[in-house]
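Handing you this structure, nothing more for now.
So, subunit A:
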Amino acid sequence: MITKQLIEHIEGEASVYFDMDGKKVDFATVVFPHFRGMESFLEKKNALDALVITPRVCGICGHAHLMATVRALEDAYKNGGYEVIPTQKANTIREFTLVMEMIQNHFKWLYMVIMPELSKLIDKPFTQKPLKGAYASSLASKAIALFGGQWPHSSYMIVGGVTCDPTYMEILQATSFVEELVKFFEKECLGVSLENFLAFESCKDFQGVESDIATLEATLIDLDMQKKGFAHDRFLVLGTHNFSSIGKLKGTRTFHVDPKFVTTIQAYTPHEKTYAYNALYKDEYYETGSLARMISSNESIVKNMHRRYKDSAYSRVMARIFELALLLQHGRSILNTLDVTQDSVVKVEDIHNITAKGIGVVEAPRGPLVHEISLKNGLIESYKIITPTQFNIGSSTREKPTPVQKAMQGISKDEAEFIFRTFDVCSVCTTH
Partner candidate 1 sequence: MHSKLETKKPKLLWLQGLTCNGNTHSFLNLNSLDTLLEQFEILYFPAFATDYTYEDILTCKLSCDVLIFEGTYDSTLQRGGILLADVLQHYAKSAKYIIGAGTCASFGGMFAEMNPQNKSGLLFKKGEWVTTFEMYKEKIINLSGCPMHPEWMAYTLQMILHHKTILLDELYRPQELYGYLSHHGCTRNEYFEWKVDAKNFGTKEGCLFYEQGCRGPMTHASCNKILWNEVSSKTRIGTPCLGCTESDFPRTHFFTTKTNMSIPQDIPFDVPKRSYLTMVGIAKTFHIKRLEGKLIDYKTTH
Partner candidate 2 sequence: MARITKEERKQGIINAALQLFSERGFYITTIPDIAQKVGMSVGNFYNYFTSKDILAKELIIYISEYLGQSIREINEEDISTEQKIHKIVSMYFAMAEEKPEMIEYFLRVYLSNREVFADGCEGMICVSPFVTEMMIFFNDGVEKDELHNQDFFSAFGLFMGYLGGMVFLFGEKILPEPLDNYKDSISQNIYNALKTRD
């Protein structure tokens, strides 16, 4: 029996078609019904217009798109014979704002998606207010705005560096916001200090803690989420940053990766037309996002968790919480390394002299974001965008399911809906 379930309160819209075997999900396909046509819109435009257009693919991760565009452009410059090397100051500022956007995403997902969705599965609903997540996110946005001018949609990264030229005033203000955010996280969400949390050896260390996250962890265990939601136990991290380590992982064995092996194919959705494409690496499906990054970076608490619970829904959710803590710590520390006397932007060749292809890869909150650009005399000939949701939430056949499809098999429909969300779908990104 096929049931269609409309998924709401995600970025955009998606539907899941459940093929039930009694009370259990036998198989599911995912449909993204909208299309905006941004890739063809970018054709024939000035290359620099992409810095304004691609962030508008998505309201919650526009910054990641901006960085992917600027990296793709700089890669094109390199392939065109005019390598661009931004200063350490510019790279640090770019990374800081990206980290803040990621933190912002994680908070919103926790409070506005995961906790409310989990509460549907138990008798007692959570009393946490969703807007707690929004408050934390607004603090992160302030830190971004000090360098980017505003959040969302700043367009402050350009070829060769960044448009801003901050003083220590901005750096100190940003540091204050991060500290406030850490305090909020510790007091209102975590129930323990950040340092203690990052020193946890296993999730047993949550015992005795009273907080939103401790309750979340306990509820996941009560619902046996550590025994459900398994995907292929294969992970992919493609974006190079100081907080990630690129690689392809099968279980915990790491392999070398190259973005050129990413391909996309039409999704398989027998019940309704979809506009999304599935993303594969060397013709296989891989999970991306926080869990992938944490395992790839060898974070011991996540490795311990993975040893016991593999890539269950529990691991997926808890990994993101651990990443949130790590990113807060990382954000704090990189601000200290900023040298205001360095240049914000290096001299670059006139873009009209660039005829070349380039690839820009960024770790967005949900996984790798790939932008492929082809320039001719500074004009865009073609532009391709591959989003992390295409890796995680593709729709394929029974014989070769995508991570989310595999994870939803063999459980109840309600649980499957929850597990679907543990992958954090960004539908607007996927239907660009």
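As a selection rule, all candidates are chains of the complex that A comes from, given by their letters.
Criterion: contacts are C-beta pairs under 8 Å (C-beta built on N, C-alpha and C of every residue); 3 or more make two chains touch, one makes a residue touch a chain; residues count from 1.
Everything numeric here is computed off the predicted structure, so don't read it as measured data.
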item: Candidate from this complex that touches subunit A, chosen among 1 or 2; value: 1
item: Subunit A residues touching candidate 1 - in the complex, by the definition given at the top; value: 6, 8-9, 11-13, 33-34, 36-38, 40-41, 45-46, 48-49, 51-53, 56-60, 62, 90, 108, 112, 116, 129-131, 134-135, 137-138, 141-142, 144-156, 158, 160-167, 173, 340-341, 343-345, 347, 428
